[in-house]
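Structure first, commentary second.
All protein chains but one are shown at their positions in the complex.
Coming up: subunit A.
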Amino acid sequence: MASTLVIKDLHVEIEGKEILKGVNLELDSGKIHVIMGPNGTGKSTLASAIMGHPKFEVTKGEVLLNGENVLEMEVDERALAGLFLAMQYPSEITGVTNADFLRSAINARREEGQEISLMKFIKELDKNMDFLEMDQNMAQRYLNEGFSGGEKKRNEILQLMMIKPEFGILDEIDSGLDIDALKVVSKGINQMRSEDFGCLIITHYQRLLNYIEPDFVHVMMQGRVVKSGGPELAQRLESEGYDWIKQELGIEDETVGQEA
């Protein structure tokens, strides 16, 4: 079943300051999109606003998941509709084990009385943790508490694999990872790749794309998508940086708050 996620003229403010100034983007399931761009251009804001982060206020625009505007939904409803956000800074929650949390998340998608059996859950969890080369005891540790940066990122991918959303938005899933961890995280994302899964990866670094081949690459500057292309765009950014885009578009300062 093909799904679509359409972002239309999205404007977002934080504490009265406009960060996104009309983002337009269309995603289809089966494809991997990557958003690149220097710091401070609104990439993470886009990811958080789509999911409904409490600090961001959408002032204009729509985000349509299969035609339905998710901006009118509560955060949990967005998730149940098929969205998933792997966060840059996942919260730590004392006293709630990783396993209990994951089971709650899976059962939230099921009818009462149709909850996943414990056996089936554990089997699935073990399999995915093995795949991500995670220590088995991380299932019983409190959610993200005391996890290293790399462990947190793997744990986000573990959730992605367990929950199997229609669209995954991965916000800087590669930041702070050493090369081995980067490979494992990439392996998890590649494993998700299918006709039923669409993905939006936000990153500063081209190196992630050595392991994940994108279908589309977009560049954000000044709170907008300013350039889109195929994998060749990422390669050009890697070898030449962003200056040529700035020159092409007459942008002096690419960060939000500056105007061309």
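In this section, a contact is a pair of C-beta atoms (placed from the backbone, for glycine too) under 8 Å apart; a residue touches a chain by one contact, two chains touch by 3 or more; residues count from 1.
Throughout what follows, contacts and distances are computed from a predicted model.
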From the list "CoA-transferase", "ATP synthase epsilon chain", "Fe-S cluster assembly protein SufD" or "Aspartyl/glutamyl-tRNA(Asn/Gln) amidotransferase subunit B", give the UniProt name belonging to the chain omitted from this structure.
"Fe-S cluster assembly protein SufD"
Considering the complete complex, of A:N39, A:S91, A:N137 or A:S239, the missing chain is touched by A:S91
Using the definition of touch stated at the top, determine which of A:E74, A:D135 or A:D180 touches the missing chain.
A:E74
Residues on subunit A facing the left-out chain by the touch rule are 51-54, 74-76, 78-80, 84-85, 87, 90-91, 93-96, 100-101, 104-105, 108-109, 142-143, 159, 163
